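All protein chains but one are shown at their positions in the complex.
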């Protein structure tokens, strides 16, 4: 497995030249939905996130803005650097996890569940501040084991269909599956508005969808496996532009 | 209150025809979709949208369940002078929301 990862890392520069966001493979009409904030339904969640950002919550009476001031000045580039290392827990943490942690532990507010409207809204609002910026995973050796675990999970066959992520998204990316182009699976736009969902959803929701698709038991929301896969995928997508909040079919 | 986005051109001249674009957060449950328990989820949609400028109707629409979730609408209107735009969405289960925006001509 270690050799696998090594080979993969060696291949990265070559692959990097051909990396493409699945935005490129969408219908022109779906691209237009994402390009224009007045038609992108995800902006409704962003608006809610903006209100949550500046609204006091919890026993401490703090808002996000009380500590972080305006998101437009404090948050650019932040979403592009997650998952990051969480000193308190000695484990990697994703952006949604960090927001939920801040909410519960610093603001003393009721916890925001994974995939709850509030957590999606705040993630989208913080993510928007990095739109157009390159994905820049932290150069933190403590994250290396998670990236390696993510790479292993990505390459591991699972489910009744006995398929790995890599078999679709590396070996067959760009080919057609049904009427869809198989994407390279770069997490550039999460949380995103998926037409299939008719709502906003996280990368973890997308990963769960893939897992049930190959008839595998998905990990629970917030599981370290998802954080590891995200850490690997963000490393793999390093340098690509953030699109949050994206639109996908 | 449902989240609403209303897009109005920044600079408007008297007599100009402007385009208003709106999004509202609503699931538009069609009444034809089976839920997790296999039973059809009851219909819950927006039924009617009205736009008035200083109480004069400029645009209205009636929706069927075939309008997508988080309904988007775009329409135009003539702005003769500054005034107030009033947008109202009405729907199933007593949904009724009104938003107003001041429109000032340059």
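Per-chain numbering from 1; labels A and B assigned in written order.
By definition in this document, contacts are C-beta pairs under 8 Å (C-beta built on N, C-alpha and C of every residue); 3 or more make two chains touch, one makes a residue touch a chain.
Here is the rule we use: contacts and distances are computed from a predicted model.
K.L.:
Quick one: find the hidden chain's UniProt protein name among "Sulfonate ABC transporter ATP-binding protein", "NADH-quinone oxidoreductase subunit J", "SoxY-related AACIE arm protein" or "Transport permease protein".
P.N.:
Of the names offered in "Sulfonate ABC transporter ATP-binding protein", "NADH-quinone oxidoreductase subunit J", "SoxY-related AACIE arm protein" or "Transport permease protein", the absent chain's UniProt record gives "SoxY-related AACIE arm protein".
K.L.:
Looking at A:110, A:213 or A:239, which makes contact with the chain not pictured?
P.N.:
Answering carefully, the residue with contact to the hidden chain is A:213.
K.L.:
Can you list, in ascending order, the subunit A residues touching the missing chain?
P.N.:
For subunit A, the residues touching the absent chain are 26-30, 32-33, 39, 41, 161-163, 167-168, 171-172, 175, 177-180, 182, 195-198, 209-210, 212-214, 249.
K.L.:
Extract the touching residues of subunit B with respect to the undisplayed chain.
P.N.:
17-19, 21, 30, 32, 53, 56-69, 71-78
Just so it is clear, only the chains that are shown with their structure count from here on.
K.L.:
Roughly how far is subunit A from subunit B, going centre to centre by Cα mean, in whole Å?
P.N.:
Each chain reduced to its C-alpha mean, subunit A and subunit B end up 31 Å apart.
K.L.:
Please give the residue numbers of subunit A that touch subunit B in the complex, ascending.
P.N.:
It comes out as residues 38-39, 41, 43-45, 47-48, 198-199.
K.L.:
Under the stated contact criterion, what part of subunit B meets subunit A in this complex?
P.N.:
So the residues of subunit B touching subunit A come out as 3-5, 7, 21, 23-25, 27-28, 68-70, 72.
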